[in-house]
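With one protein chain removed, the remaining protein chains of the complex are shown where they sit.
Going by the order they are written in, the chains are A and B; count residues from 1 in each one.
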């Protein structure tokens, strides 16, 4: 929580994939109040025939390293936070050698009551008793 | 955007998988105002022990080619559009040799502000400035 799914092409070197994963988490920490240790990421590697991505839609130029980052996290982040998240993740990826256009990011949301981080305990019940996302630190 | 995840059994020939992916995108273009080039698909292949699918629930007859199509796209499509999408995708799959009952489709939604299609730019900010999904062409 957040849970990030990072889909990369098989051609991408493992070291670069890891740097993308780092950029994703750094972005969440820097812009969305996610604690540093609150890191949950699943990385999937796709053969090119299994990753059908338009090279130019809508106004970008993707390469064979085009990757897709999906993040599921708590509802309540502002448009400004999401915009900053996109910029931060892309900047980190560019620093790691990616072309900025190769980083696609997609966000989905749920609520505290939708997470159990272990042992069957409800996150909403244990960490956000009212079940709302309106508490201070969102994760 | 949309982002489609297509999960198929290992037994399915690659050519048939591609035709299913084509049917999914054709359906989105035909029924949901998705631009032709707005294609983003991830295909995952599952061993049979990793794809646990009831053969008959609720009133269908699935075969060993049963596949699952998940589509994440912008909120705002009508029930009629979704119904037409289901029909269109299934019809395309049947034309490609699938049994209609083998095509399960699941939709999830988010908002323009939840997408960055490249370079850290927010789709909501650049393409739908008010952050709503009420613009003409949804993707």
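What we mean here is this: a residue touches a chain if its C-beta (ideal position, glycine included) is under 8 Å from a C-beta of that chain, and two chains touch if they have at least 3 such contacts.
These figures come from a predicted structure and were not determined experimentally.
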Using the touch rule from the top, list residues of chain B that touch the missing partner.
7, 44, 46, 49-54, 56-58, 60, 62, 68, 70, 79, 82-83, 86-91, 100-109
Where chain A meets the left-out chain, the residues are 1, 3, 14, 18, 21, 35, 37-45, 72, 108, 110, 113-122, 124-125, 127, 131
